[in-house]
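Quick one: this structure, given as structure tokens, is what I'll be asking you about.
For this depiction, one protein chain was excluded, whereas all remaining protein chains were kept in their positions.
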Amino acid sequence: MPDTRFIDPSIATWPGEAARLLGGRCDGCAVVTFPAPKGCPACGGGDVSQVELDPVGTVWTYTVQGFPPPAPPYLGPASPDTFRPFAVAYVDLGSVLVEGPVLGDPSSVRIDDPVRVVFPVLGQDQDGNDVVAFAFEPIEEGSHA
Amino acid sequence: MPDTRFIDPSIATWPGEAARLLGGRCDGCAVVTFPAPKGCPACGGGDVSQVELDPVGTVWTYTVQGFPPPAPPYLGPASPDTFRPFAVAYVDLGSVLVEGPVLGDPSSVRIDDPVRVVFPVLGQDQDGNDVVAFAFEPIEEGSHA
Amino acid sequence: MPESEVVIVGVGIHPFGRHEGLSGLEQGAIAAQAALADAGCAWPDIDVAYGGSVASGAADSLVSILGLTGVPFVNVANGCATGGSSLMAAFDALRSRQCDLGLVVGFDKHPRGAFNADPALLGLPDWYAEAGMMLTTQFFGMKLRRYMHDFGITEDALARVAAKAFRNGERNPNAWRRKPITEEEIRNSFVIADPLTQYMFCAPAEGAVALVVARAESAPAGSRPVTLRSAVLASRRHGTFEVFSPSLSSTRAPSPSVFAAQGALEMAGVSVSEIDVAQIQDTESGAEIMHMAETGLCADGDQEALIMSGATEVDGSLPVNTDGGCLANGEPIGASGLRQIHENVVQLRGDAGERQVPGEPRVALSHVYGAPGISACTVITA
Partner (left out) sequence: MPESEVVIVGVGIHPFGRHEGLSGLEQGAIAAQAALADAGCAWPDIDVAYGGSVASGAADSLVSILGLTGVPFVNVANGCATGGSSLMAAFDALRSRQCDLGLVVGFDKHPRGAFNADPALLGLPDWYAEAGMMLTTQFFGMKLRRYMHDFGITEDALARVAAKAFRNGERNPNAWRRKPITEEEIRNSFVIADPLTQYMFCAPAEGAVALVVARAESAPAGSRPVTLRSAVLASRRHGTFEVFSPSLSSTRAPSPSVFAAQGALEMAGVSVSEIDVAQIQDTESGAEIMHMAETGLCADGDQEALIMSGATEVDGSLPVNTDGGCLANGEPIGASGLRQIHENVVQLRGDAGERQVPGEPRVALSHVYGAPGISACTVITA
């Protein structure tokens, strides 16, 4: 029977209300990288500890993906009928900038917009399982994260 | 219906009793190469004329292929049951030394042995056609080529 | 303290574009023969050769077409910096070995469509491609969007850069795209990665370029040398913004282009204000704009006024990508960096015809940049 699975269990604590992205912090120089690297790209050090990333941040830069990514490997809607342009952004989470899709109207995304990490269904894999990935969702002005 | 075809019509005048291998002679420096090259490997000249190679020569060096060549691409007998070690030689045809299999008992081949070019069936292609290739055959002492 | 000056004595190009029935290697041989003829020497005179292609096989296979002379021939595989790296190594060989003549060659023949990449080969996780983020075009859009925000570059400037490329291509018989396109058409073409449209992006293509280099005292009689003052390569540092990065450091570092350009100017003993003509990496319109500042040709943000006032046109005060760049020539990766140097040599010789920079340009800069974060720059002088 088809199931629901996370796209890569090593990159987040999904499932759960308070799911978080997982990065790696270098024990030597404290630089944070997502996903957790084998060795630190900043200092070459080999000791990296897992760290939960802040769930809220701001858009540092963005673009709009105008055409369907090649599928496979893309698991989202990729046919001319189902594809809709979507925004992709680097989101400044304080310790690190993480790249991810931004939900909602791509034409409304702006630099410095506040966003939070969410875990929506991206699409289906070959076996018919729903595949959950991470994305960012705009935080409405006046709402409380 | 399966047919008989030559492995590459550009390299010999097969069929016929007097079939010959076809090389290329450089119009500039007269160096002969087999098969005919696009440009002369000796002088870089671009003008190369087709030339029929002498059908008899002598073994310049040889080895014995001890294991079945990977099949495909090899078209000869390649299963453990059907493979028999065979000799391969460079044969000095005067104008050029040509590499080819030597028919007969591989353990009896020696440098300077006289040989002639022949066109035996090598094996079958995917469509069941007999594929004819070239090889060299020892010339018995006392016989006339 | 250079002991020997190195000069470029011959240039050869096989036109860029699409060439049915001609392999990348064959285009490389045509370019090499043209460069040898331009230098007034022959293939057996060459003491050392460096070259490469990304998709068309080993460059040293050229010996089977050019002739088996015994020449030491080193294949270089540095992506977009293949030409620049080859030239750097040949430059060093001539100076270190006191040998006379070297050949540098780059060629390629890519299939149509975007360059595709396998995440595993690049050390990236599968989810990165599955989630729709493994597209080079997104990187270009995002690097540019931040730059426009920080330094006030407009979409008008993006369209102007592309329109200039096609106008310059029209005047370049070796270019692929030789029809002008209006800024309106460019802006209204399909949006690939906002703010970049289809006509603001270069496409994979075919082509080949070769250079004959010599120690100055060994330049063939009758050749028309220009001096290769420097060739410098730099790779990325931690904190730069590169393609295919699931995350970026919270602290930023200057691009490798900054160090390659500074190094090339310093080695050449030339100040950036002396540059008369520049060929810089324009994978898309915004790259030309950002690279103008990264190479030091102007300050961040000054591009808008320079471009809109026409300064980067062939007859402007700072001509950039006079041969139409990657936008008009397409990008055969192994050949693209050497195409820039070919154009700079043609400009310094005064041979550029309709696209000749006026006023006898004497100092030229070239700059390439590509994955995984490498840049190569050269300075040549008349």
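Lettered A, B and C in written order, each chain numbered from 1.
We adopt the following convention: a contact is a pair of C-beta atoms (placed from the backbone, for glycine too) under 8 Å apart; a residue touches a chain by one contact, two chains touch by 3 or more.
Computed from a predicted structure; not experimentally measured.
Participant: Counting the whole assembly, list the visible chains that the omitted chain makes contact with.
Facilitator: A, B, C
Participant: If the hidden chain were put back, which of C:R178, C:H238 or C:R349 would touch it?
Facilitator: Considering the complete complex, C:H238 is the one touching the chain left out.
Participant: Decide which residue listed in C:Q33, C:N78, C:T295 or C:T381 touches the omitted chain of the complex.
Facilitator: Only one listed residue reaches the unshown chain, and that is C:N78.
Participant: Tell me, which residues in chain A touch the chain that this view leaves out?
Facilitator: 38-39, 41-44
Participant: Determine and list the chain B residues touching the chain excluded from the picture.
Facilitator: 7-8, 11, 23, 31-35, 41-43, 60-67, 69-70, 72-76, 85-86, 88-90, 92, 94-101, 106, 111, 122, 131, 133
Participant: Of the residues in chain C, which ones touch the absent chain?
Facilitator: Residues 1-3, 52, 57-58, 60-61, 63-64, 67-78, 85, 88-89, 91-93, 95-98, 121, 123, 232-238, 240, 256, 259, 267, 372, 374 of chain C touch the chain absent from view.
Here is the rule we use: only the chains that are shown with their structure count from here on.
Participant: What is the shape of the graph in which nodes denote protein chains and edges denote touching chain pairs (line, ring, star, complete, other)?
Facilitator: line
Participant: List the centre-to-centre spacing of chain B and chain C in whole Å, with centres computed as mean CA coordinates.
Facilitator: Distance between chain centres: 47 Å.
Participant: Between chain A and chain C, what distance separates the C-alpha centroids? Give it in angstrom.
Facilitator: Inter-chain centre distance comes to 34 Å.
Participant: Please report how many Å separate the Cα centroid of chain A from that of chain B, as a whole number.
Facilitator: About 62 Å, centre to centre.
Participant: Can you list the chain C residues in contact with two or more other chains?
Facilitator: none
Participant: I need the residues of chain A touching at least two other chains; which ones are they?
Facilitator: None at all.
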